[in-house]
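In this view, the complex is presented without one of its protein chains, the others remaining in place.
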Amino acid sequence: MNPIPHPMQTPHVLPSDTVSARLRALGMSLPPPLRVPDGVILPFAPVHVIGTRVLISGHGPQHADGSMAGGVGRVGDELDEAQGYAAARATTLSMLASLERSLGSLDRIKRWVRVFGMVRCAPGFQRLPNVINGCSDLLLALWGPELGQHARSAVGMAELPFGIPVEIEAEAELH
Amino acid sequence: MNPIPHPMQTPHVLPSDTVSARLRALGMSLPPPLRVPDGVILPFAPVHVIGTRVLISGHGPQHADGSMAGGVGRVGDELDEAQGYAAARATTLSMLASLERSLGSLDRIKRWVRVFGMVRCAPGFQRLPNVINGCSDLLLALWGPELGQHARSAVGMAELPFGIPVEIEAEAELH
Partner (left out) sequence: MNPIPHPMQTPHVLPSDTVSARLRALGMSLPPPLRVPDGVILPFAPVHVIGTRVLISGHGPQHADGSMAGGVGRVGDELDEAQGYAAARATTLSMLASLERSLGSLDRIKRWVRVFGMVRCAPGFQRLPNVINGCSDLLLALWGPELGQHARSAVGMAELPFGIPVEIEAEAELH
């Protein structure tokens, strides 16, 4: 998962013309399509467009080769809060990669609607909002404080697919 | 819950005119209204229509008499993956029954939007997507690969009402 440093304060709205350019300016790149584990069939769409709504299926962090970055343990146990934050950011990059492949360009997204952040956490780990900030901070940095704004929940799950530490489901609005 | 065989490959889009006819062709039937357990009040609507959106409350698998098929243990523990898949399929039949009662006909559904699949699972059970495929495969079989398509998450919960092994919340679009 290549833990990313843990700023908690990603600079907002870089002065680039496109979301892709802003991503590059932040030194980030999008992962390739998901390499699905053996024996697993995912018959649904990663991204589903209904009119101007775009619904984003649950995503998790990916390794650079496209495989799921699971089996790394729970946040609050094998992973600390900063690593959880990095996993939420990597999960967001996976969502953005699916959106770019599905929509052609991230600039078709007008604004964000909803983020539902799920953390595979150790019993007693309750700083779940700080983990899902890895998603919120990136959306706000890329789309700005108004269009990147979103309703959000950050909650602790018993299990997530493939042992990923973070899964995020989301919705955005298209132009 | 009458475990159903575990195909993982439900045949797609049967050439019948109505969703009900396709259900019958698959040898499936819809359960009666939920028999709510003693001491439980469910004051909300199983299906809620807002314009062309139809929001489907969390449903679970039902027995043939309408009662909740709970108290059967956790997936990955007392239930194996195939039984989890069968429970997700039975949960989908429960959803379709509520939709038919509320809408009058399943043919009022234009297409599917979102499936949020929750599994009451044993610690370490992570093949959650294969369980919720019991829902996705049936929607895709009945509505076809385009209109049955949906955004989806499949996650592991600490507990579900009445000890049901699967609960699914969903959204579809009406004509």
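Labels A and B are assigned to the chains in the order they are written; within every chain, residues are numbered from 1.
The criterion applied here is as follows: a residue touches a chain if its C-beta (ideal position, glycine included) is under 8 Å from a C-beta of that chain, and two chains touch if they have at least 3 such contacts.
Keep in mind that what you see is a predicted model, and the values were worked out from it rather than measured.
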Checklist outcome for this item: Sole touch to the unshown chain from B:G70, B:G84 or B:P129: residue B:G70
Item to check | Hidden-chain contact residue, picked from the options B:G27, B:P43 or B:G104 | outcome: B:P43
Checklist outcome for this item: Per the touch rule stated above, chain B touches the missing chain via residues 39-48, 50, 53, 55-58, 70, 116, 118, 157-163, 167, 169
Next on the checklist: Touching the absent chain: which residues on chain A qualify?
Outcome noted: 8, 111, 113-116, 119, 121, 123-130, 133, 136-137, 140, 149-158, 173
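In this text, only the chains that are shown with their structure count from here on.
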Checklist outcome for this item: In whole angstrom, the CA-centroid distance of chain A from chain B equals 27
